[in-house]
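Moving on to subunit A:
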Amino acid sequence: MPSQLVHALSSSVGSKILIALTGLGLAVFLVTHLAGNILFLFGPETFNTYSHTLLSNPLVYVAEAGLLVIFLLHVVKTLVLFFGAQQARPQGYHARRWAKTKSPRSRKSVASTTMIVTGLFTLLFLVTHLGTFKFGTYYESATGMRDLYRLQLEIFSHPGYVAFYMIAMALIFLHLWHGLTSAAQSLGVDHPQWTPRILAAGRVLAVVLAGGFFLLPLYTFLLARAS
Partner candidate 1 sequence: MRLESRIPGGPIADKWDKRKFENKLVNPANRRKFTVLVVGSGLAGASAAASLGELGYTVKVFGIHDSPRRAHSIAAQGGINAAKNYRNDGDSVYRLFYDTVKGGDYRAREANVYRLAQMSVNIIDQCVAQGVPFAREYGGLLDNRSFGGAQVSRTFYARGQTGQQLLLGAYQSMMRQVGAGTVQLLPRREMLDLAIVDGQARGLVCRNLATGEIEAHDGHAVLLCTGGYGTAFYLSTNAVNSNVTAAWRAHKRGAFFANPCYTQIHPTCIPVSGDHQSKLTLMSESLRNDGRVWVPRNPGDQRPPDQIPEADRDYYLERRYPSFGNLVPRDVASRAAKAVCDEGRGVGDTGLSVFLDFTDAIRRHGEDVIRSRYGNLFDMYTRITDENPYKIPMRIYPAVHYTMGGLWVDYNLMSTIPGLFVLGEANFSDHGANRLGASALMQGLADGYFIAPYTVANYLGGTPLPAVSTSHDAFQEARAAAQGRIDQVLAVKGSRTIRDFHRAIGALCWDYVGMARTAEGLDQAIAKIAELREAFWQDVRVPGETNNLNPALDYAGRVADYMEFAELLALDARHRNESCGGHFREEFQTPDGEALRNDEDFSYVAAWEFQGVGAAPALHKEALAFEEVHPSQRSYK
Partner candidate 2 sequence: MAMTLTLRVWRQAGPDQPGRLVDYVAHDVHPDMSFLEMLDVVNDDLIRKGDDPIAFDSDCREGICGSCGLVINGVAHGPDPGATTCQVHMRRFAAGDTIVIEPFRARAFPVLKDLVIDRSALDRIIAAGGYVSVNAGGAPDANCLPIPKHVSDQAMDSAQCIGCGACVASCKNAAAHLFTSAKVTHLALLPQGQPERARRVVRMVEQMDEEGFGACSNEGECEAVCPKEISISNIARMNREYLKATLAGE
């Protein structure tokens, strides 16, 4: 990257553009991740074949590295801006009320005010998630593939794990709820007719993604109980 571009992307506006792009990148990853995980519904054969095919492709390391870079950029940029914001108002207000109470023009919400919290929790979740699955127990299936189906079934038979995942998904839902629509604004996507639709689409996507990942552990738990 030319240094000029780096410079431009480190301004307040440029940083937000970068955060929006990386955020959207992560959302795209979530879409593929969810699409893959849905195969769990079709039984061990399908699920394990899918994950084996995916993981045995050497390109997966490139993709994972890319994902890591995107994720780190997203986190680091956000933290820089967060601490910058603290400096931008060293002395706060004694009385503080949302301006939304005065005019509905504000889009402020629980989701928008807790982005840093939900984001940091997601980071924590991710570490646990990778620990339990990616770097978790290696079961081998009858066909010689890694039996992730069994692992998932085992982990989500513990109600504690299920509860943790469900809480995590609720918080990630909040993060996506503001994040997806906010990304559009940061990238300058704005149109009198299209903006409301973009906002709506962002929110639908937030519901689908978080909802999907919310239901899967629950489904697995019930499945484990039933068997």
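Quick note on selection: all candidates are chains of the complex that A comes from, given by their letters.
We adopt the following convention: contacts are C-beta pairs under 8 Å (C-beta built on N, C-alpha and C of every residue); 3 or more make two chains touch, one makes a residue touch a chain; residues count from 1.
Note that this is a predicted model, so its numbers are computed, not measured.
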Complex partner of subunit A (touching, any copy) among 1 or 2: 2
Subunit A residues touching candidate 2 - in the complex, by the definition given at the top: 4-5, 8-9, 11-17, 81, 84-85, 87-108, 112-113, 115, 178, 181-182, 184-190, 195
